[in-house]
Structure formats: C-alpha cells, structure tokens
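Quick one: the structure is below, and I'll ask about it shortly.
Every protein chain except one is present and positioned as in the full complex.
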Amino acid sequence: MSERVIISGGRVVDPANKRDELADVIIENGRIADVLAHVSTKTKRNGNGASNGATVIDAQGCIVAPGFVDLHTHLRQPGREDKETIETALRAAVRGGFTTVCAMPNTEPAIDSRGVVEMVRQEAQRVGLADAQVIGAVTIGRQGKELTPFAELFEAGCIGLSDDGSPVGDSLLMRRALEYARMFDRPIIQHAEDSQLAAGGVMHEGAVSTRLGLRGMPGAAETVMVARDIALAELTGGWLHVAHISCAETVDLIRDAKRRGIRVTCEATPHHLALTDAAVGDFDTLAKVNPPLRADRDRRALAQGLADGTIDAIATDHAPHTDWEKEAEFDQAPFGISGLETALAVCITELIESKALTWLQLIERLSTAPAKIARLAAGSLAKGAAADITVINPSLRWRVQAAQFASKGRNTPFDQKDLIGRAVAVLRNGRVVYGL
Amino acid sequence: MTTTVQDVAVSPWMRKDLLGLWELSPDEIRLILQTAGSFREVSERSIKKVPALRGKTVVNLFFEPSTRTRTSFELAAKRLSADIINIAAQTSSLSKGETILDTVRNLEAFNVDIIVIRHQSAGVPHAIARKSAASVINAGDGSHEHPTQALLDMFTIQEKKGRIEGLNVSIIGDISHSRVARSNVWGLTKLGAKVTLCGPPTLMPKYLDEWNTRVTFDIEEAIEGADVLMLLRIQHERQESTLVPSLREYRLRYGLNAERLARGKPDVLVMHPGPINRGVELDSSVADGPNSVILEQVTNGLAVRMAVLYLVAGQGRPPAIEEK
Partner (left out) sequence: MSDAPQRDKTRILDAEAIRRALVRIAHEILERNKGVHGMAIVGIRTRGAVLAKRLAAEMQAIDRHSVQVGVLDITLYRDDLSRIAPNPVVHATDIPFDITDLRVILVDDVLFTGRTIRAALNALNDLGRPKMIQLAVLADRGHRELPIRADYVGKNLPTQRQESVDVRLSEIDGIDEVLIEPAQLPERSGGRP
C-alpha cells in the first residue's frame, strides 16, 4: 500500500500560507509533499491507488484544512477514568477534526511533575489517533501555594502551565509564575476567576439566575482577575494566556492590552459563542459550565473579538462527566460540557452561517493560531509539514446524538440539536484516523 | 360561605405537577384559589374528610426541616382520605454515590401517586417531575419557588380584601434568597396587584426588569399606601454575615414596629409566612395585633394544599364523561 495520498478537489483553506482555493494536497510518507491548484477531477478519480500508485481522497465540495489544535482539553486520566480515558478522548478528538489536543493538568494526581507528564504522553502515543500535548500545573497539586518545577515540566514537553479549574489567586505567586516562565517563552494559562466574588455561584449572575433563585457568578469575577493579570504581564514582560473568556468586558481589556503591546493571548469556547444563560432553562445541568454561559451581549462581543483577532483561538474546554453526576441537583452537579465532537459544527452554525467569520478566519482560530500559541509545528499545510489534515463537509446537516459520542462524556446542551458542518475525514501523519 | 371567592367558569387543571407560579396562567391561579374556597368548608364540618383521594399515596419528601408546611400537607392529604408517608431525607451527597433520583426511583417502586418535596437546592422538584410518573408538588426549593405559600397568601388577601387586582402589596425582607418572595411576585402580578419590594441593597437582587415591581430601600416608602405588608423571615440559614451587619441593624432599618405600622393604612394586612423572628422583622405587638392575619394564613394553607393535591391527583388518565 503506497504512502502517497492525494486529497483532491477540495477547497484548501490554509491561513498559515495564505491559501484559500481549490487545490489538491499531495502527501508522501506522512508529510505534505505539495499543494497544487486543482485542475480537473477527471484524471484523479480512481479511489484505490491507480494514479501513480496513490490513494485518492475525493474532497469535492469539502474544505481541506490543517488539523485542529485544541488548547484546552480535559483528558481525566489519570484518576477519573470513569469520566473519560485518554483513548476515548482522542477518539472523540479526531471525530471532531482535532489532530492535536492539549491536556489540562487537573487530573488525580495533578500533572505537577515529570512522571505524570510522561505517563500521559506515553499513553497518548500508545493510542495514536491524535497527538496529546500536556499543560503542566503552575502550583504543586494546583493548591495555589508553591510553584511547580517549571524547568522539569517544560523539559518533559509541557507547552504551557495552568492550574485550570482554579485560578492562580495569589497575586504575588502569579507575578512570579509569569516572570519565571519568561525564560522558557511559554505562557501561564490563567483560569480567570476571583474565587471570593464567584463563591457558591452556579451560573451567570443576571436576570435568569435572579429569577431562578440560583447563586450567580458575576462577570466581574472574571474581569477583575483579567485586569490584574494584564497588569502583571505588563510588569513582568511575561506571557499571559487567558483561558475560556466569557465576558464582553474581558474582550475589551484584552483588546486594549494588545494595543499597548502587552504579551497576552486568549481563547473562547464554542459553547460561549453559541449559548447564553437562557440555556439553563428549567435547571438543565447540561448548561452548567465554568465560566458560565452569559448574556447575549457577551456572546456577541466574543464573536466580534474572534473576527477582529482580539481572541486568538477557539478551544473546546472539553470537560466530560458521568451521567449520574450531571443528574444531581443543579447546585451539586459538576461544571462542564463535553465539547470535542460538536466544536466544529457549533462554530460553523454560529459563525460561518451568519458570516461573522470567513473560513480563513475560522481555520486560523481552530488550527493555526493555537498551534502557534503551543509553539507546535502544526496548523499549517506547508511543504514538509506533517500531514495532519481535516476534511470538512461544510453544509452537512446532522443531529447531535450524545449517546453515540466516542467520548464517555454525554454532557452537552447540544444533544438533539441540529447543526451544520462536520469533519468527514481526518488524517494524522498522512494516515486516516477518522472517517472514510 | 365566603362571598369573596368568585365562582368563575374556569377550565379544568391539566398539569401533572405544581412546580411554581412562574409558568401558571392567571386563570390557573384563579382555579386553585376557587378550589381552595370549596375545600375550606370541609375543614369546618364535624367529619373533616372527603373521599376524593381515597386510595392514593402521597409522600412528603422533606430534605429541609419544616414542621409547619409538612404538617399542613399531611393533614390536607388525610382530609382527602389519601395515605401519606413522611420522609425526612438526608441531604443527597454525591460522595455517597446516591443521587436524588435514586431516592425517587425507590419511591416509584412503591407506586406513589404524589410527591411533595422540599429541598435546599433549586430545581430539584423539576428534575424529579421530568423523570417521575408521580405528580410533584414543590413545597419549597432553595431560593426558587414556594407556590403553595404564595397561593395561601393570595387566598388570604382575597378573603380579606375581596380582590387582588389593583392592591398595593409590599414585600419586605431578604428578597434575594426568598422563594416566598419570588412565588408571590409572580402570582400577585399575574392577578394584577402592584408589588413593591423593600430591603437592604445587599439582600435585593439586581436584574429585576422582568419582575414588574417597584423597588425601595426605605421601609417608610414601602408602608405608605400599602394594602398588604408581607414580611419575610431574615434567613439565618441561607446567608452569611457579610450581607447584613447584624440583626439589630436590620431591625433598626426594616423592622415593622407599632409606630411604623401606624403610619400606614389603618386596614393594612400584616402577613408573614412563618416562623416569625419576634423583635426582628416584626414586633410582638404587630404580630399579635388586629392587622395581623398570620394565623389565618395557616388555616388557609390547609385548604389551599387540599386544593392542590386534589387538582394534581386528577392527571394521567382518560378524560371524563359527564353522567348522572
């Protein structure tokens, strides 16, 4: 079986190389050999390795993009394999078009030492499918008290550090973390939440929480910390990456910080782009997430931020939970949405269909920019790059069936919803890992 | 017979559950009030029992302690000839691995007809109602709703004042955490009352646009021109010390004492869902005085709960054919 693959007749959208045109992608030995403007389909159509001994994938009507990179995934292994394992998560990832995921360290034990980093990477390698990078913890055990051994973690391959799930609350500690991480040119990824302001909150503080009598988390809990961290980034010259932003005011703060030349990047999730606090409805725990789904003005500000580049990346914050945990009373149910398998479709339905983003912009946010933030040689279809490719049917209408997810986590507010667009084939290192 | 409860031609009750007043139409609320009027008479007979719910099983599933409401539901069920079980449940703890729904599934195995539930977490009655074939009555869920309390409050007002529409009702206290306040706001505004909310800013929610109420931090303003004063218990259980510096502070600014009451309308009603903090939200002289209808609220609570049990019990079966 030849190692030569041709993805033929698709619309190649490759922001890294400023390409958006009908083209054929030629893959040899797991790498991109060439990308040629598409001439005709006649000579290529043969399916089983006729033309020059190559396998041809007919991508007519499809978008061909570099494989997506998720900066924010919770693999749950080690410790909570009932919610998800590395294997089920990676299967979910490729179904969603992701060829690389970055694992958050809030596992049990936390990823705060070389040993756990290696364990995760080895298991991911054994599974194959998508690539799993690791984000190490900022503090030991994510307790927020002592810094982890940064050098050891980065040497083991961490692409950034975060205490995600919790903020780094102590301002002095955050300052030190930003300063220290400077020499590795890696970001501190902050889950921006003032713990006291948000304490006890279970959804966005607004008209819906007031009516339902549920304790709210005000937007100020996020913006207060973002403002603090921007000041610290300015002070230290360090690299701040704000995880899963949710407020209009946060977008404004970051836009202003970037304008002033401060090194800050950030990400937003598909569910924050698509939904508001109204999704909680009759106490639906599937809409319980942290940061919470907020008001319509926040949602619109996030879309605007993605369009003008204030928000660099779209990240899923994939957070699988067991069915029975999510069945608990709203107060007690865990926060989180299982997002890998719906991310692309939600983005297409919300952003492409409404023309808020162009395809070039969307692929930039899903692939190119996150690859840059993780400093990976991914997110590009340049000659010589690893052939991590996602083929998308941009107009396929389908109904989300969470019961059929590859992820163990069925917890999504998009279950039974009709969405547009889906990955139909995913290649990693030139091998098909999903679809076809 | 009460002359004030109108015998309105209303359509019958169609809901499996009573989870709150937010989703009810004004007609549905009127139906409950009218039905409650009919049940009041049962409690005045020598044989205080009718066979309407004979053979039905009602479960009082109370996760929060309550003598008053629980007793009221128990007596209401018994006067309707139903069988009733009281369960004082432990708080569901995820670490124990058993969820609320496990508890309910166990109850379903006994084929219970009606579950009356009180829980400290908002939304629990809704979760149960979705999954259970039994009818669910919300006896108070967190800070969300307490529909039977609001219904008995409205019944009492209607009794005393002959109507609800156009009345000025002031609700005074910890509005933020009060399910009684929420249910009353929905019910009273749907029936056309003008509602004023009064309390300290730390206990007053923001985002009140859709509530259709007036807000004031000044108790004098709330008392002036009010036909009804509804006082809420200052909740020890549900808030921390940062919200109100002290009970003494609260009483100074928001306590209903005789002097303040005298500056209101002479026939103003003083109401309280109980239990009362004497000397905090209201003085003893006010609680026991001529304007107070607190005890009548309790009596009416029984009739209202009988009405609610009767109405939800009639669901899930084929429709009636009139016969003589």
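Read from first to last, the chains carry the letters A and B; within each, the first residue is number 1.
One rule holds in what follows: contacts are C-beta pairs under 8 Å (C-beta built on N, C-alpha and C of every residue); 3 or more make two chains touch, one makes a residue touch a chain.
If you're wondering where the values come from, they're calculated on a predicted model, not measured in any experiment.
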Displayed chains contacting the withheld chain: B
Selected from B:K56, B:R70, B:R118 or B:R233 as touching the chain missing from the view: B:K56
Absent-chain interface as seen on subunit B, which is shown: 1, 7, 10, 12-14, 31, 34-35, 37-42, 45-47, 49-52, 54-56, 310-311, 313-321, 323-324
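Heads up, the rule we're going with is that only the chains that are shown with their structure count from here on.
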Euclidean distance of C-alpha centroids - subunit A vs subunit B, Å: 46
Complex contacts: residues of subunit A adjacent to subunit B: 205-207, 209-214, 282-283, 324-325, 327-332
Interface residues, subunit B side, partner subunit A - complex: 22, 92, 94, 99-101, 119-124, 126-127, 141-145, 177, 179, 182, 205-211
